[in-house]
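What follows is one structure encoded as C-alpha cells, with my remarks underneath.
The complex appears here minus one protein chain, its other protein chains still in place.
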Amino acid sequence: METALTDTATPSIETVRALCERHSNWGRWGPDDERGTLNLVKPEHITAAASQIRSGRAISMALPFDDAGPQTGAFGRFNPIHLMLRDGADALAGTTVRDFYGGVDRYFRGTDDMIIMPLQSGTQWDSLGHVVYEDKIYNGYGAEWVSSKGALKNSVKNGADGMVGRGVLLDVPRALGVDWLEPGHAITGEELQAAADRGGVTVGEGDFVFVRTGAMTAARHRGGWGDYAGGDAPGLGLGSVDWVAERDIAAIAADTWGLEVRPNETPDVFQPLHIVFIVHMGLWLGEIFDLDPLADDCASDGTYEFFFCGPPLPFTRAVGSPLNPMAVK
Amino acid sequence: METALTDTATPSIETVRALCERHSNWGRWGPDDERGTLNLVKPEHITAAASQIRSGRAISMALPFDDAGPQTGAFGRFNPIHLMLRDGADALAGTTVRDFYGGVDRYFRGTDDMIIMPLQSGTQWDSLGHVVYEDKIYNGYGAEWVSSKGALKNSVKNGADGMVGRGVLLDVPRALGVDWLEPGHAITGEELQAAADRGGVTVGEGDFVFVRTGAMTAARHRGGWGDYAGGDAPGLGLGSVDWVAERDIAAIAADTWGLEVRPNETPDVFQPLHIVFIVHMGLWLGEIFDLDPLADDCASDGTYEFFFCGPPLPFTRAVGSPLNPMAVK
Amino acid sequence: METALTDTATPSIETVRALCERHSNWGRWGPDDERGTLNLVKPEHITAAASQIRSGRAISMALPFDDAGPQTGAFGRFNPIHLMLRDGADALAGTTVRDFYGGVDRYFRGTDDMIIMPLQSGTQWDSLGHVVYEDKIYNGYGAEWVSSKGALKNSVKNGADGMVGRGVLLDVPRALGVDWLEPGHAITGEELQAAADRGGVTVGEGDFVFVRTGAMTAARHRGGWGDYAGGDAPGLGLGSVDWVAERDIAAIAADTWGLEVRPNETPDVFQPLHIVFIVHMGLWLGEIFDLDPLADDCASDGTYEFFFCGPPLPFTRAVGSPLNPMAVK
Partner (left out) sequence: METALTDTATPSIETVRALCERHSNWGRWGPDDERGTLNLVKPEHITAAASQIRSGRAISMALPFDDAGPQTGAFGRFNPIHLMLRDGADALAGTTVRDFYGGVDRYFRGTDDMIIMPLQSGTQWDSLGHVVYEDKIYNGYGAEWVSSKGALKNSVKNGADGMVGRGVLLDVPRALGVDWLEPGHAITGEELQAAADRGGVTVGEGDFVFVRTGAMTAARHRGGWGDYAGGDAPGLGLGSVDWVAERDIAAIAADTWGLEVRPNETPDVFQPLHIVFIVHMGLWLGEIFDLDPLADDCASDGTYEFFFCGPPLPFTRAVGSPLNPMAVK
C-alpha cells in the first residue's frame, strides 16, 4: 500500500488533490447517486453480520443528548436545548386540565417536550452534502443544491434505510498499549491494520468501521470536555486514506468531534479527509460516537465484530443527523 | 380470554381501574425500575430474533421528519422546523469563508443545520413518564418527578439500549380484508390474534409488536393528513388490553397518532389505554410509525416476524423521542 | 404630481426600473450609509413632535405576539412559539427548588420563558437588508453582505436609535367612507393625500407615516385571519410611489402583511414597491401594525398626528425586528 505522503515534506492541497483523484467515486454508482458508499452494503453483508449476534447484548454508541454535551457554540453548534411543553408539576397543580384540556378532566394528563439542536451537535452522521469543495458536493452536484432550504441533493435521508450491516471496532489505543491517543496523533493505515489484527478482524466491503481514539476516555479522565469540540485531537491522518479507501467500507465513525487529526497535517487545508472522504468518495462519516462501552465489551469477550444498526433519522433535506447507533453481539 | 367489557354498557373510569389493577406492573421489577416492559427482553430473544435475518433487507418504519408531517399545532405539537446554519449558497458566494472562517480560505466549506421539534411530533416512542394518572407515573413515582426540568424518573433514555429484539407485524386491515380500518374502529384482542394467525406468528414474551391500522395508507389515499393528528382514528380498544397484557411484550407501536381508537370508548376517560399501558404496565408505546413499506414487504414474502432495532435517542430527561425504527429480514 | 403609470397599459419591470431610477437614494447619505431614510429625521422633528403630546395617552400599534397570529408557515414564517423554562406549577410542586436551585430553598421561586419566532412574524420593521434586487441591497451593497451569518450590512440594528419623531395616521378607509378597503385595492397618492387632508395633516420630511387599509378590521369582522398572510390584500399601489417618495418621509407602515396591494399590479414583478422603497430609496417599511386602536382614537379626537416612538430591537445582523410601536398624544 502506497501513501500520498512519500514525496512531500509538508502535505498540502496537492496531496488532497492526488487523494481525491485516486479515490473519487463520482459516477461510480451512476450520475444520480446520493447514497455513496452505502451502495457497497449488500444483502449478504447483512445476513452475514446477523451471525455475529451470539450473546444477545445490545450496546449503544450514543452520547446522551443534553446540555452537558461537548459543544461550545463554535461553528454555531450548541448543545441540545430540551424544553417541556407541559409536565407533571402541571398535572399536580391542575393546570394541565385548566390550560391544555379546556378545563375538562378526563383523568389523563400527558407530558410533552421538545428539542432545539444542531443536527451535528452530538453523536451524528454527516450526510454527503455536509462538505463543499471547489463548489461541488459529492458526485459532482453543484453546491447550490444545498441552500437555505436544505440539501436538495445528498441529504442525510438517503442513508435512512441503509445503515445496517457488519460493524468492526478498531481500538487504536489498546492496539498501541495506551489509554488514549494524544491530540495531534495522526492515525495511519498501519495503525488501523494493527488494531484490526489485534481484534482478529479483517475489514472489508460494506463494513461499518468504528475507530476508537480514546478522546472521550481522556475527557472523562480529566472530568471535562475542554476543547474536545474543535480543538486539537487525535484522529485519522492522511496516511490512513489509502487503507480506508481500498477497503470499500460503508461508513467510518470515531469518538472525536471531527474524525480527523487536529491540527490538520495540511496547513493550507482544513479537514482534508472530509474533502476526500465525503466529497469525492461519498463515504459516510460518523462523529462523537461514544465507543467506550463497546470497547470495554470487545476487550472483555475478545470479539471486535458485531451486527450494526445505526441509521440516521430521515430529516428531510438535512446535512446531518443525530442517531443512537447500536452494536448487537 | 375475558375482556373488561362484558358487564358494562358504557366503559368508564371503572373499566380502566379494573384493567390497571389486573395488569399493573408496579414493583414487578423492583421499586426503582424505570424500564418497564423492556425488562422482558432477554438475550435469548435477541439471538433468536437474529435468526430472522435471512434475506438482508432493512426496512425503515420512520416517516420523514419535516414540515409536511401530520402535526397541526394542537397540544403544542408542530412539525419539525429545519434550519440551515450555513449552506452551499454561502460557499458559492464566498460568505462561508468570510463570515464563518474568519476570512481564511482553507478549501473546506462545511454546511450545517439544526432542528426544532417536539419530541413526539413524528415517529416516536413515548417514555414511561409521558402520562400522569392520579398524580403518579409508572411504578408509582409521583408526578413531580416530571417537572419543567424534564423527567428525572422514567425518561426516554431508559430505553436507549433496550429496543432490540424480535419484531412482529400485525396487519389488521389485511387480516380483515380491507384497505384500512375506519376511524372509530376499536381493535380487539381477537382481531390482533387473527392478524397474528394470518401472519403465521405467535406473539410472546419480549416481542416488539407493530399494529397496522392502515390510517397512514388512508391519508396517502386521500392525499392529506386531515385530522390524523388528534382526530378520530382506528386503534386499539379496551377489548385488546387483556390480549396485549397477557403476552408480556416489550413494546407496541402503531401507524396512528395515538395508538388507541378515537373517539375513546370511555366518554369520561381520555386515552384510557395510555393509562393502563404506560402508567400501570410500564409498556412502551410507539406512534406515527410508517408501517406501509414493512406491510408490503411482509405481504410479499409471507413473513411477519423480523429482527427489530429501534432504540430512542438518549435525550436526557425527555418524555419522548423520535427514532428511525428498522426491521431487518 | 406625475405617476409612473400614465403610459403603460400593464405595469412591468420597466415601470419598476423607472421608479427606482427616479427615486433612488443610493449614495445620498454617503457610500457607507446603512440607515436610509432615517437620515431624514432631524432633532427639530423630534422636538416638534413632542409638542403633539397634549393629553398623555399612549397607544400601542402592536398585535400581540402569540400562536394566534396571522402566519401560516408560508415563506417559512410561523407564529411565535412561547415556552416556559420553569413556572408557578413548579413552584407549587417543589420542583423549582429541587430541580433548578440545587435543593436549596431560599424563598424565591422565579419563572422564566423563551420565544422562538421569525423576526417578521408579527408587527415588524423590515430592515434595509430585507430585499435583494439585481444582486444588490440598499445603497448598492452586494447581496453577499446578507449571508447565513446575517446582515453584515443594512441590518435592522441601524434603526435602533432612530425611530422617534412625528407620526401621522392616514386612515384611507375612513377617507373613502368605507369600513375597510377590499383586497386588490391599490392605494394611490391621491387617496393618501385625501386621507391626509381629511385628517388635517401635511405629510413631510422625517415623518413616520401609518397607512390604515382596514385589513385587520376586516379580519376581526370575519373572525379569522384567512389569507391575511400572503394572500390578496389592499395596499399601496404603484400610483402611490411618487407621492411617498417626494415627501422624504422616514418610514411607512401599514396594517397588512406586506404593505403593498396584492395581487401586485406588475404581473412580472413580486412586491414591486419593496424593490423601489427598500432597495433603492432605503425607506423603512413596517408591516402588521395594528392601527385600529389608534384610528379609533384619532377619529375620536380629530387629531391625526402624534409623537411616535417605535425603534426595532437591536438584533445584531437581523433583517427584521418585532417591536411595540407607540403613538403618544
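Chains: A, B and C, in written order; residue numbering restarts at 1 for each.
Definition applied: contacts are C-beta pairs under 8 Å (C-beta built on N, C-alpha and C of every residue); 3 or more make two chains touch, one makes a residue touch a chain.
Note that the structure is predicted; figures quoted are calculated from it, not measured.
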Quiz item: Which residue from C:Leu236, C:Val269 or C:Cys298 sits in contact with the chain not drawn here?
Solution: C:Val269
Self-check item: Sole contact to the chain not displayed, among C:Glu21, C:Asp161, C:Asp179 or C:Asp197
Solution: C:Asp161
Quiz item: For chain A, which residues reach the chain that was dropped from this view?
Solution: 67, 73, 78, 81, 84-87, 89-90, 93-96, 98-100, 116, 143-144, 147-149, 152
Practice problem: Mind listing the chain C residues that contact the chain we can't see here? | Solution: 13, 16, 42-47, 49-51, 53-60, 62-66, 68, 75-77, 80, 82, 84-89, 91-92, 96, 100-101, 106-121, 129-135, 137, 142-151, 157, 160-164, 268-272, 274-275, 307, 309, 311-320, 322-324, 326, 328
Quiz item: Residues of chain B in contact with the chain that isn't shown?
Solution: 83-85, 87-90, 92-93, 95, 114, 116, 148
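Here is the rule we go by: only the chains that are shown with their structure count from here on.
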Exercise. Calculate how many whole Å lie between the centre of chain B and the centre of chain C, each centre taken as the average of the chain's C-alpha atoms.
Key: 45
Quiz item: Centre to centre, by mean C-alpha position, how many angstrom separate chain A and chain B?
Solution: 26
Practice problem: For chain B, jot down the residues that touch at least 2 other chains. | Solution: 84-87, 89, 96, 100, 116, 143-144, 147-149
